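Accompanying notes for the structure given below.
Here the complex is missing a single protein chain, while all its other protein chains stay put.
Chain lettering (A and B) follows the sequence in which the chains are written, and residue indices restart at 1 in each chain.
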Amino acid sequence: MTMIVDVLSWVCLLAGGFLGISGGIGMLRFPDFFTRLHAAGVTDTLCAGLILLGLMMQAGWGLVAVKLFFIILFLSFTSPVAAHALARAALHGGLKPLLHKAEEDPSKP
Amino acid sequence: MVTVLGLYNYWIAIFLMMTGFYVVIAHGNLVKKIVGLNIFQVSVFILYISMGKVQGGSAPILAAGVTVYSNPLPHVLILTAIVVGVATTALALALVVRINEAYGTVEEDDIHSQDEPG
Partner (left out) sequence: MLLSFLAITAIAVVRLRDLFGVVMLFSIFSLLSAAIFVTLDAVDVAFTEAAVGAGISTVLMLATLALTARTEPPPRHGTLLPLLVVCVTGGALVYGTLDMPRFGDPQAPIHQHVAPRYLQDSPAEIGLPNVVTSVLASYRGYDTLGEITVIFTAGAGVLMLLGAGRRRTAHRDDDKDKRGSAMKHSLVLRVVAKILIPFVLLFALYVQFHGDFGPGGGFQAGVIFAAVFVLYTLIFGLKAARAVVSPRVLHVLSALGVLLFAGVGVAGLFAGGNFLDYSVLVRHPVAGQHLGILLIELGVGVTVAAVMIMFFYLFAGRTR
């Protein structure tokens, strides 16, 4: 049982790490502000959430796991809202998304 | 080699300090100078806190089963220093805002040339 939990936690941690790296590369290479914002949003929510989930599984049952769960809850509230606020501010400031370019980068999952 | 490893933390802190110092003296923009000053401050904090660390110690919160603690005195000193630092930064930024309103610029050279007589 502990083996399965261990393996699962490692899968989560590695997936979170991969998403973080791909989010970072995306932020540098994407052509437009809004696509870069998408990469940042993925990193903020999914990457952080998966890493915290992996840590929770490593910690076992206890106070530490509950605290980590609360952090996940707080992050899932605030990161999407922060990305939303950024996009809204950009639109308000007059930045238009890149719509007419023929070849868009295939977005990250 | 042991010397380098043992002193590495001081040298990094000194490098950061010098970077902040360089920003203060080499750049003319007042806001950037304030940022440089803050970098200088933070690197001084790192210097002090790294001096307080004891090998194999834990955070200075008394808990059962822990025998070696890191030194709490630098922590207290730096806690005060951080808060005083932000108070000074806020005052400096307020001054910059007023200077901007009075001179119309935050570049040091322009301010000096406006102050010179004739």
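Following the convention adopted for this analysis, a contact is a pair of C-beta atoms (placed from the backbone, for glycine too) under 8 Å apart; a residue touches a chain by one contact, two chains touch by 3 or more.
Computed from a prediction, not measured in an experiment: that's the story for all the values here.
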At which residues does chain B meet the chain that is not included here?
2-3, 5-12, 14-23, 25-29, 31-32, 34-36, 38-39, 42-43, 45-46, 49-63, 68-76, 78-80, 82-91, 93-98, 100, 105-107, 109
By the contact definition given up top, give the residues of chain A that touch the hidden chain.
74, 77-78, 81, 84-85, 88-89, 92
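The criterion applied here is as follows: only the chains that are shown with their structure count from here on.
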Centre-of-Cα separation between chain B and chain A, whole angstrom:
32
